[in-house]
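With one protein chain withheld, the remaining protein chains of the complex are depicted in position.
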Amino acid sequence: MSALFTEAFLTALILGAVTAGLPLMLAGLGEQISEKAGVLNIGLEGMMLIGAYGGFLVAYGSGSIWLGFLAGAVGGAAVAAVMAVLCVGLGLNQIVIGIALTLGAEGMTALQHHFQFAQSYPRLPAVPTLPIPGLSSLPVIGPALFDRPAIVYLAVAAVAVTSWVFRRTHLGLALQAAGDKPAALDAAGVGVVAIRSAAVLTAGALAGLGGAFMSEVGAGIFVPFMTNGAGFIGIVLAMLARGHPLWLLCGAVLFGACLSITTALQVAGVDIPTDVIQMLPFATVLLILILFGRRAALPPALGVHYVRGAR
Amino acid sequence: AELKSIAILTPEAGTDYGWNQQGIVAAKAAGAAAGVKVIVAENLGYGDVRPTLRELAEDGVGLLIAHASGYNTAAPEIGAEKKIPVAIVDSPDARAAGKVADYTASGHEGAYLAGRLAAKMNRTGTVGIVVSGEPPSWNSQSVAFAEGAKAEKPAIAVRYAVIGPAAYSDAAGGKRVTEALIAAGADIVFGQGNGSSFGMLQAVETGKATDGGKVFFIDVIGDKTPIDKGNLLSSVVWNLQPVYAAMIADAKAGKYGSRNYGIQLADDSVTLLKTKSIPDKVWGEIQAIRKDIVDGKIKLTPHFDADAVHKIVSPLTVAAQ
Amino acid sequence: MTQPGHPAAFRTDEPIVSLFEVTKRFPGVVANDSVSLDLWPGEVHVLLGENGAGKSTLIGMLSGIQTPDSGAILVDGREQVIDTPARALELGIGTVFQHAMLVPSLTVVENIALGGPAWSRPDKRGIAARMAEVCAGIGVRVDPHAPVGSLSLGEQQQVEIVRALMRGSRVLVLDEATAMLTPKGSEELGALMRRLVARGLAVVFITHKLNEALAFGHRISVLRLGRKVGEITPDRLTALTPQVVTAEVVRLMFGSDAASAGTASGPERQPFAGGAPVLEISGLAVDDEAVPLADVDLTVAAGEIVGIAGIDGNGQKQFAEAVAGQRPLRQGRIDLDGRPIAALAIGERHRRGLRYVTDDRLGEGTVAAFPVSLNLLLKRVGDDLFWAGGLERSGPIADHARRLVAEYDVRTPGVETPIGKLSGGNIQKALLARELSGEARAVIFAKPTYGLDVQNIRASRRRIREAADRGLAVILISTDLEEVLELSDRIAVMSQGRIVGMVANDRSARLRVGELMSGVAT
Partner (left out) sequence: MTLETADSPPISPTALRPALRRHLHLIATTVVPLVAALALSGLILALLGVDPLAYYGWVVQRGLLSPSGLEATATRMAPLLLIAASLIVAFRAGIWNLGGDGQFLLAAVIVAAAAPALSGHLPNWAVLSCCLILGAAVGAAWSVVPALLKAWQNVNEIITTLMMTFLGVSLANVLVKLAFLDPRTTVPQTRTLAVADRLPRLFETTVSSGLLIGLVAIVLVHLIMTRTAFGLKLRIVGANPRAALHAGLPVPRLTVAVFAISAALAGLAGAVEIVGVQGNVRADWNPAYGLTVVPLVFLARFNGFASIAFVFLFSVLSIGGESAARRLGVPNHFTLVVVAILLIMLGITEHLDQRRRAAGR
């Protein structure tokens, strides 16, 4: 057995955790921004799927992985734009629209895939990595963490940037006000609709980017329904990590790690039924909830449409 | 009896170079050969197919082929209700004269050959199996593949991993798990899955074996040669046309339900795909083994349960040998 | 209180802001009907009017919360469209709204920073420094780094005023800013307004308290049913005696019949003759993060009104909730009619005859979306009279509601109307009806007239007297000293979670209560 846990295998496990966790982190980050501003984005799954499809389509068509990521973000943001118009602008029920967008995105991408790729199943070449000098030569974690496609570093940077925005900028204050007391934000001269729309669009872009990462880096291919509930896990992660992008990073890594542990145990031939191992991430999160659940409070105005001057 | 049309019901689209496509293509071919109209109901998912079964029955279909293990409860029920013969999989005991016949397809003979092939071409001492789930037909092939590999090279390590729950479409998971197996030393990966198998293929195409060389992929059921980029070593190809042809013939002859159907190397309903990556010498040896199986010199029994898989891929078993 | 002098120093030829014949309609109401109003620099312009007269709506159009259906707003003589709060701020119009417009989860400086350039870092130190300056200039003290949620409502209003000034507002609008303040707080705010106008600002001050209007205002406009029905110019205001102005304002606000009455709800209370103790509270202690209660003893006899005076936020709320059963006790006992009730749940205490009229009418007193009829039975859900075997009996429920609505003069389109659609005064009447009907023994009133107009105040106070006259034991919690003095037999003063003194309501009560509240006497 010791021969199994070689450097290469450990590297692959960590790498797998990162690759699986990253889309969850991006989606969760988006949800966190949106929730902070008071919009419950149940359509995250749909935004990820459109991002996955758009990202793959453009990356495959143009040969540029970056154009693909851009397209994924734009695709996710486009779905989010529908949500912004209907929910933030008009005040339609966020849960109804969120689920509708998810169903619609599932249907549309499956249809598109059927007509476009169902015969050829094109796959992307390996995404080039960007080794970080010095760090990438560390054993195990070097290649797993510091020799990754540049988008991975960007995604982690997005967490840091979000954290900075939340804690250090006027925008962060405005986002918090939009979720806690939109009337106060409005009275302070900041448009609630603008802030919330921006938050929703950002959420869509991040979720779309997460989806694009999934199809371009995670799988190298698009298949229908490939996000497989990742958006919903992102929602849960965001709620757990309320207001703290760094916790989100930890949560996503934990999720990815559980998946990798599952694989590791299987490959090692440990005879625990795979379904039991696969309950690991969920059970862990539930345990965290039971232990620290009280902190999982939500912004008071979450899901509540704001109308100026209404009473 | 007169048989004007048959219908085949599949859970996913018939464009997967795999289970669904094979069923639909074979049914169409068998129907065309017998002059019977074939109705295809695809993408039905794994939910309740009773409404579709009833509707097809009411439309006058004379034989319902329920092409998913998930349909093996509903189809006989509706068959009985509408008095129409049905074909199901994974339930050999459900056979009933005039009503139900089973065609539990097990490609285990082909998978055994694939295992022999993998071991012959293996450089690193490790081969891998990735599956999207653990349905019986996957299990029997996983076991046979491992048996084949070990028969060829007793010291070989067979690494096994399942992607995740409901992971038929989890292409990213397929890629991730395959990459882990490659890192664990596998230079040949035997992959079974639907949408997720394209992720496995991508991992093989973009990854490097631990010895720095190329990684090969062995597929199941379909022939992915049209979309291959040079990493497809082989495939355990199924051909259900003889099965369906026999069903149609039996139904016409009024003998439907008197027997179950299967696929095997003997009648080429299971074959191992020859690609240009297989050297002719190796291929020749494989053909010899094939003949031994057909002749009964090598006896193979299918094992459909997941436990059997876990047992044979366990490192403890390796140590014991 | 003295009349302010005429603010000649800033008199210019032009008002800073003029509202010209603005009209604003809401479904079914004309909230403002062709109202014209000028705001002059150097003036405190008081807006008076009964509840629903249209005051908040009018200033809402100045602050960009509402836009007029017709009419014009002129700033510095030029017509402006103020369609967003941001635009109002740009034009130098700062507003302190009737309901606090601060984010509780942010600190004071963060609230003030709100609205800065998105990507830049809020200069908290700089803001705190400028805040200190402004605070010093106007004589208030606020901790710049305290979370707003931890501040009292009075402090929050100060923050809002400071914020408005820091933005360089030339026009400051204060909508019922004194409603939550103690007399001393109001006094300070008045002084502040005078200092501000002395610097050349125009102040709009909305209040329901006529004495404040007279004390702080330079000009008074009266709204009634959405129309401006009169204006008392600075010259007249200085010329007339307070009595004359009061009479005129009341006549304008309510019509001639109301003119002589004021807010007094009846003859001065007869000295309490004494009765059997009904509600006995001893050694009460309650844990609370902000204001824990300790050693509270209080006995109230049948027919007696005990007032609890004190600055807002000194444990009155905690006390009322603890007695009502909404908060666990750390120790102490509560007896009602000689039987202990401290261990009982809220509902059981209610059944024994303990009533609590909360000051948070919409927050906890009612369910806004539910009809008046059900809100009147909110504490009796499942009662056999109205629910036969758990099944709603709509007849008796409606009859009960109609009876109470008539008896307590609740003005509502019908008993099926969602109670949230009623005005503040009518919601309060409904609450009184709910708590005072049935077999009540003791009632706690928390700020029973907060936010109400003169007529509704009078009606509520009459109810409180009547309750005592019926033999109920009454606790009256109020920050309005006049109210406590008018109604109570004895007055307890609460400070920092303790009762620091008990005073009989005689001629010297005002002085002694004042001393107790300010911590002079013990």
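Structural remarks
As written, the chains take the letters A, B and C, and residue 1 is the first residue of each chain.
Keep this in mind: a contact is a pair of C-beta atoms (placed from the backbone, for glycine too) under 8 Å apart; a residue touches a chain by one contact, two chains touch by 3 or more.
Keep in mind that this is a model prediction, so the values were computed, not measured.
For the chain that is not shown, the touched chains among those present are A, B, C, taking the whole complex.
Only one of A:L135, A:A194 or A:A283 touches the chain withheld from this view, namely A:A283.
Only one of C:G168, C:G363 or C:G395 touches the absent chain when the whole complex is considered: C:G363.
Along chain B, the points of touch with the absent chain fall at residues 13, 40-44, 46-48, 50-52, 54-55, 58, 69-70, 72-74, 77, 80-81, 90-91, 93, 104, 133-136, 165-166, 304-306. Within chain A, the residues in touch with the undisplayed chain are 40, 82, 86, 90-97, 99-108, 110-111, 114-115, 224, 229, 232-233, 235-236, 239-240, 273, 275-276, 278-279, 282-283, 285-286, 289-290, 293-294, 296-300, 302-305. Across the interface with the omitted chain, chain C contributes residues 27-28, 324-326, 345-350, 356, 358, 360, 363-370, 374, 378-379, 381-382, 387, 390-392.
Throughout what follows, only the chains that are shown with their structure count from here on.
Arrangement of the chains shown, judged by which pairs touch: a linear chain-to-chain path with two open ends. Measuring from the average of all protein CA coordinates, the nearest chain centre is that of A.
Averaged C-alpha coordinates give centres for chain A and chain C that are 47 Å from one another. Averaging C-alpha coordinates per chain places the centre of chain A 35 Å away from that of chain B. Look at where the CA atoms of chain B average out and do the same for chain C: the two points lie 77 Å apart.
Within chain C, contacts with two or more other chains are made by no residue at all. Residues 13, 15, 17, 134, 159-162, 164-167, 169-177, 179-185, 195-196, 198-199, 201-203, 205-207, 210, 226-227, 229, 306, 310-311, 313-316 of chain B are the ones touching chain A in the complex. Chain contact summary for the complex, chain C toward chain A: residues 60, 63, 65-66, 84-86, 88-90, 95, 97, 100-106, 110-111, 113-122. By the touch criterion given at the top, residues 1, 4, 6, 8-9, 11-13, 15-16, 19-20, 23, 114, 118-126, 214-215, 218-226, 228, 259-260, 262-264, 266-269, 271, 273-275, 278 of chain A touch chain B in their complex.
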